[in-house]
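For this depiction, one protein chain was excluded, whereas all remaining protein chains were kept in their positions.
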Amino acid sequence: MSHMREIEFELNGVRTRATVRLDMSALAMLRDVMGLTGTKYACGEGECGACTIIVDGVSVCSCLMFAVDCEDRTLTTIEGVGREPLGARLERAFVDCGAVQCGFCTPGVVMQAKHWLEAHPNPTRDEIKRGIEGNLCRCTGYVKIVDAIEAASRAEG
Amino acid sequence: MAVEEYWAPATLSDALERLRGGDVTILAGGTDLMPQSHAGRVTLARGLLNVRRVPELRGIEAADGGVRIGALCTMSELMRDPLVREHFGILAEACDHFASDQLRNAATLGGNVCNASPAGDTLVPLLVLDAEAELASKPDGRVQFRRVPLSAFFSGPGRTARAPDELLCAIRLPRPPAGFVGRFYKAGLRPALDISAISIGIGGVPGGRALGQARVAYGAVAPVPMRARRTEQALEGAVLDAATVERVAAIARDEVRPIDDVRASAWYRRELVFNMTRRMLGDVAHA
Partner (left out) sequence: MTVIEKSSLIGRRIAKLDAPEKASGQTRYVHDLDLPGQLHGSILRSARVHARIRRIDVSKARALPGVHAVLTAADVPYQRPLGVGKDQLPLKGDKVRSRRDEVAAVAAETVEIAEAALALIEVEYEDLPVLTDPSKALEPGAPVIHGENLAPPSPHDSLKPGEPGDAEAHRHNVAMTFDYAQGDVAAGEAESDVVVDDWFRLHYVTHCCMGVSGVIAEFDRSGNLTLHSNTQVPFLHKREFAEILGMDPGRIRIIQPPIGGGFGSKLDIYPFEPIAVFLAKATGRPVKLVFSREEEFVASPTRQPVLLRLRSGAKRDGTLTFRVCETLHDNGAYTSWGATTPFVMMQTISSLYRVPHCSYHTTAVYTNNPYAGSFRGYGNLQATFAVEQQMDELAEKLGIDPLEMRLRNAQEPGEVTPQGMHFRTCGLRQCLTTAAEASGYREKHRAALAAQKAPGHRKRGVGMASMLHVGGGAKIYPSDGCGTILKIDDFAHVTLMTGASEIGQGSETVLAQLVCEELGIPLDAVTVVNNDTDITPWDVGVHASRTTFIGGNSAIGAARKAKAKILAAAAKVAGVAEAELELRAGHIVRAASGEALMSLAKLLRSLHFSDKAELVMTTHYYEPPSRHQDKAFKGDVSAAYAWATQVVEVEVDTDTGVVRLVKVTGAHDVGRVLNRLGIEGQIEGGIVMGQGYAVTEDLIVEDGVVRNPGFRDYKLVTAPEIPEMDIHFIETMDGEGPQGAKGVGEAPAICMAAATANAICNATGVRIRDLPFTPEKVYRALHAAAAPAKAP
């Protein structure tokens, strides 16, 4: 068994301490150590985006990140993103636009959309599609997800 | 294998000291290391060395008339960088085809180079840009640097000229000649998130319906990403009429050494090399 290490970081606005295995992923830390299950495992190799979180302002697949690498960083997960105006707007737009079916991919897409819209404030539909190319969805065919991200990008405050 | 120690040194010297101690896995972006280790294709060593805090591995800056790109630069940083976009557009273009936004935000140029995948997305443009790897080590208490041309860096799938005690610090790109044009192509259905069946990079200075100082590189058609020297020679001074383009593309098809795997057959890869080289040469000649 790999050894453990105590690390400190900011999680959803709160200074946090966690004891993690050295070979553990940030995803496993969030789910199994912190008990935050909104971030999903669906492939474990960065191919599906279900585990997307925001680290130091950019979206990453938490399944590919070592938990120890979270040390001193700032993490936002789906549990925290709704407290920010853009995150809240996205969650509402996903509901209103029908972008949610089984919902398993949804937290990851919301997180990715949050980051993408911050970098691309007025995207075209094609740009939105490129923005979420790393998020697989088996239910919706993506149309309503693109609708939702577009709506969130246009909505005020 | 159990990971027993973890270091995140703040200086290059400390990082190299840890490397010299041996039995160390280097962690940068983690985007390949994590899945590879989970799948059992890479065994994590006793010590995990996170190089994220080493300042020498960061930044994109003008150097020697060209550019020095810190090994920790992410694909996203490369794509956005004005210097890269202006003078090394083919590299920014390849980054745009790299995996997905989440992976581009985490994956580093150094990691892509050190993984030495025959299909590594940035490797083909780096070869076209005559890149050099800047390696550091500390064999006898003093930090030393050496540079290796990227065309001599790869020795097989996942194997490179980097010694176990060396750290890839940066990629250096010389300033391309005036009028240089580069084109990148990656086969597949998707714009990105795809392991390429093949990729092609072609660069040179177009003029008089020819492509001067031509550089041609291919990915996923040999054990290592390769410069196609015979193809380049055939291009030198040749007027790119339809017949010549066909002839050069046929040389390229002959020069690559692809294999059959789940992604494509060797035959199809050669066909793509021929068809797309032909198409790209036609484009470049008229650029």
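Think of it as A and B in the order they're written, each chain with its own count starting at 1.
The working rule: a contact is a pair of C-beta atoms (placed from the backbone, for glycine too) under 8 Å apart; a residue touches a chain by one contact, two chains touch by 3 or more.
Because the structure is predicted, anything quoted here is derived from the model rather than measured.
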Kindly note down the residues of subunit B that lie in touch with the hidden chain. 39, 187-191, 193-195, 197, 260, 262-265, 267-268, 271-272, 275-276, 279
Can you name the residues of subunit A that touch the chain not displayed here? 1, 31, 37-45, 47-48, 50, 77-79, 82, 90-92, 94-107, 110, 126, 128-130, 132-146
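Methods note: only the chains that are shown with their structure count from here on.
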What whole-Å value do you get for the distance between subunit A and subunit B if each is reduced to the mean of its CA atoms? 29
Listed in rising order, subunit B residues that touch subunit A in their complex are 2-6, 8, 27, 29-31, 34-35, 37-39, 44, 48, 50, 52, 76, 99-103, 105-106, 190-193
Residues of subunit A that touch subunit B when the two form their complex: 1-3, 5, 21-23, 25, 44-47, 49, 52, 58-61, 63-66, 68-69, 71, 112, 115-116, 130-135
